[in-house]
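Complex shown without one protein chain; remaining protein chains in place.
Every chain is named by a letter (A and B) in the order it is written, and numbering of its residues begins at 1.
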Amino acid sequence: MPFLSSTSAPGLRLERITVTYPGHREPVLDGLDLDVDDGRLLALLGPSGCGKTTTVQVASGLLTPGRGAVYLRGTEVTRVPPEHRGAAVVFQQPMLLPHRTALDNVAFPARMRGRSHRDARTSALAHLERVGLDALADRYPRQLSGGQAQRVALARALAAEPAVLLLDEPFSALDPSLRHTMRDLLTTVQRELAVTTVLVTHDQTEAAAVADTVALLDRGGLLQQAQPADLYARPASLAVARFLGCPTALPGHVTPQGRFACPLGELDLPDAVAHRGPGHLVIRPEAVQLGTGPDTVAAVVHSVRPEGAFTALVADTAAGPVHVLLPPGRPPAPSEHVRLHLPVAHRWVVPRAG
Amino acid sequence: MRRALHSAGFALLTVWIAAPLLPLLIWAFAGRWVYPALVPQDFTLRAWDQAAAPQQQVIAATGTSLGLALTTAVTATVLGALAARGLVLYRPPAAGLVRLLLLAPVLVPPFALAVGVQEVFVRAGLSDQPAGVALVHLVPALPYTVLVMIGGYATYDVRMEQTARTLGASRSAVLRHVTLPALAPALLASATLAFLVSWSEYLMTVLVGGGVVTTLPLLLFSTAAGSGNQALTAVLGILTVAPPILLFGVGAALLRRHRAAWADAEPASSSSSAAPGIER
Partner (left out) sequence: MPPRWRGLLLTAPALAVVAFAGGALLLAARGSIADGLGRGWSLSAYAGLLQDPAFADSLLLSLKIATLSTVASAALALAVVGAVSGSRRGRAALETAARATLAVPHLLAAAAFALLLSGSGIISRLTHAAGWTDGPADFPALVAGSTPSAVLLTYVWKEAPFVTIMLLAAYTPAVRDLENAIRTLGAGRLRRLRHVTLPLLAPALTEACLLVFAFTFAAYETPALLGATVPRALPVEAVELYRSVELADRPAALALAVVIGMVIALAALAAAAISRRLLLARTGP
């Protein structure tokens, strides 16, 4: 529903943000544009070093960008210091005050807004309840487990009643099982309060699991911003496809009639493919099947590698290597001749880079 | 505005350091400088000549000071390194108590220690000897070396030694190629501090050395207290202050080179330090 968000100001807008750290020639963020719809959760996804953390620093005011502007709910805040901005951050480490109890940590933002001690504690308890830790209100940070401490940090950030909630890899220091619980907690709380949220992560399953929208960042620029399902089905570029685990890319071009011409012949494409001209055919490994019959292409198995219960196969076709993820069963051997079925619905074409 | 504040801060720091030290420099070259003249009436090297004269013992005392300070630096650093290694890497029983005991001498009043040590030395025949003075200097120096070396070992990964052993390195090769390079900054800082403690020591030297062991601080004290010879006081002062400042300066430069060399070896470690936050 993009038309809905376009009527009101976005919760957070970054406009042409450029940041270069002293002593570095290459900018960390290079003219980054990013919109987060009001009340929605955006996952900022990308490899390490792509500028995710810097984006959070700019949005929170901890870093003033060399160029560009930051807007919160339509108001420019580029030069507003963090303490007056209303962008609460949850970092990878909980960053709780070690000499304060969990309750007093959560009461801290309200105290900073001049609320009375009693008042701040009452609302803090409600926030602790929201993350299910009201029973541990009197504990000191050292007496909390990593997950508990991070939940207190989340409660504390919510207690700031922020215009935007920024989460910088908040779960990556936690055990995998705990991570799932924390994700569920985050989505519940976020939907309940409808607070505009940015979740920075390098984990694409995490991004896809919690986000309304995923923004894929690489080398300081935005590669694509889309709903999670669209990002997987319709990557905007080869880089996006590769990052999301789709290594197959067969070169060719899309004919004016919307068919993909390559050494394998002219292949049908789904109607959604609007691109014409040179490009790469991409198809996810789990969509490809072994098969027989007219709708298949010939291939020679290049390599076979077990991947858990599945088998990862690379097979050479006339147009290039195709990656296949086979369900449990008896996989073919290397050098074996096979035929591959590439379902039309799963085919997609990205423009040729450069 | 911000720049002006910076400059004012730097100026204040400079004045803070220079205020007591600058007059020393002027006095050392002053001939006649009678009150209330703001600058000396004439400049001369007389005080330096005086200091170089054999009957003033300055050169001999400098040698004694240097010998004591170097002995203390090496001994205290070795003892401190051994103790820190034992405390940090082996976590022995009562480690907390041992650490406390090793750091406690920093609080010991020098007079009490000196008179007590004198009692011991009179019985052991060590009184009025440089060796006895060196042993006394070790006591206040040790807590500093222990503390610095504990800090050094805290960030030291003993698995580097184990890895080197599995690659065929002997114990001495491990010491030379792994342990010493990794601990070099801590060892340097530790030795510098111990040197400084010994080099500055006055009261215990004078009480335990019995006037036979003459160091630079002893000459400085007696000149400053009794002679009224400000020019000679200033010269002795400069001789006393120059080596420590030189040592700190060289140490800092070496440390910076060491850090730079190690930082280059770790290209991936910049992610956390690259976030300058409010540093700008």
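Simple rule for what comes next: a residue touches a chain if its C-beta (ideal position, glycine included) is under 8 Å from a C-beta of that chain, and two chains touch if they have at least 3 such contacts.
Everything numeric here is computed off the predicted structure, so don't read it as measured data.
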**Asked** Which of B:Leu68, B:Val133 or B:Val146 touches the chain that is not shown?
**Response** B:Val146
**Request:** Return the single residue from A:Leu14, A:Cys50, A:Val70 or A:Val89 that touches the missing chain.
**Result:** A:Val89
**Fill in**
Missing-chain contact among A:Arg67, A:Arg139 or A:His202 belongs to A:Arg139
**Prompt:** Among B:Leu87, B:Val133 or B:Val213, which residue is in contact with the omitted chain in the full complex?
**Reply:** B:Leu87
**Message:** By the contact criterion defined above, which parts of chain B meet the unshown chain? Give residue numbers in ascending order.
**Reply:** 6, 9-10, 13-14, 16-17, 19-21, 23-24, 27, 35-38, 79-80, 82-83, 85-87, 89-95, 98, 101-102, 104-113, 115-117, 119-120, 135, 138-139, 142, 146, 196, 199-200, 202-203, 207, 217, 220-221, 224-225, 230, 233-234, 237, 240-241, 244-245, 247-248, 252, 276-279
**Request:** Would you write out the residues of chain A that touch the absent chain, in ascending order?
**Result:** 60-62, 81-89, 91, 93, 95, 97-99, 101, 108-109, 112-113, 138-140, 142-143, 156-157, 160, 166
